[in-house]
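Structure in structure tokens, see below.
Apart from one protein chain that is not included, each protein chain of the complex appears where it belongs.
== chain A ==
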Amino acid sequence: MTKTITTRRVVRSAVTNFFRNFWVSVAATSMVAITLFIISTILVLYTLAVLSISNSQDKVGVITAYFNDKTTDQEMADIKAEVELLPNVREVIFISHEEAERRFRERHKDNSILISSLSEFEKPVQASLSIRSEDLNNYEGLYNELKSQRYSAYFDRVSDTRVVIEKLSRIIDFITKFGIILALIFMAVTVMVTFNTIRLTIYNRREEVEIMRLVGATNWYIRWPFIIEAMMYAVLATLIVSIVAFGLLYLLSGSIEEFLSLDSLGTNLINALFSRIVIVNILASLGLSILASYIAIRRYLKI
């Protein structure tokens, strides 16, 4: 009973503090929100890059060789038969340009400009061979063979998913390095801003604190309101950033899926990302604000 009354009084005191310096509180909350937004952005970019890497990794070992427009259907069939006989080839799938076009239309069905531009070319999308190798270690040899003189008359270009994966790995590296540095800088600034705000609150309430000590308030009764005030910045900032993040994810989901050529993951992806953002945000913001207010209390609240 006494405990719930005390808790209520401490929380009420924190809320009063929050509103007494309303604009200072708004500024502190905004700072936390900006940091959370940056952390969320980094998190989304990182998750998507990792996702697209694993997406491409499914295709590792698949070399795609695109036929040029001059190659006839007969030649394509002959080449397919020939490639099937090469060493280290497990499977060869022929994709005609009609099939490729159908897939292209399916993937970009929301993009009318792209679709309408298809009709301007005679054979807009190239036919290709998807060649799966038997053994990933001898992959290089197969790739070089397909790039050789023998096939250069038929193949326009030979693409290797490993290049894409390497590129993605570099992007992930970049996001991780710069993301962590950027996040750390903003987290440090947030701690400083929150620290200063709580210090200001302590200063504004120094009389009340002095009287509380005189009439026998316990240390935690005096301290909690300041920590709770900082936690309010954290929770409010998390709320704001989560709403914004949800809106943005929802609006951009189409483009994200298209970019990563994910057709099935859809809402699952958004939900997974969203819950991850909320969890990371609440943990980060609470951690930072509790740390900041605790330092302020230790330094400026003489018990």
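One rule holds in what follows: a residue touches a chain if its C-beta (ideal position, glycine included) is under 8 Å from a C-beta of that chain, and two chains touch if they have at least 3 such contacts; residues count from 1.
In the analysis below, contacts and distances are computed from a predicted model.
Visitor: Would you kindly match the missing chain to its UniProt protein name, picking from "Quinol oxidase subunit 4", "ABC transporter permease", "Cell division ATP-binding protein FtsE" or "2Fe-2S ferredoxin"?
Guide: Missing chain, UniProt protein name: "Cell division ATP-binding protein FtsE".
Visitor: Specify the residue from the set A:T72, A:T218 or A:N268 that touches the hidden chain.
Guide: The missing chain is touched by A:T218.
Visitor: Out of A:E134, A:D156 or A:E208, which residue would touch the omitted chain in the full complex?
Guide: A:E208
Visitor: Tell me where the left-out chain touches chain A, residue by residue.
Guide: 1-3, 5-6, 9, 207-208, 210-219, 221, 303
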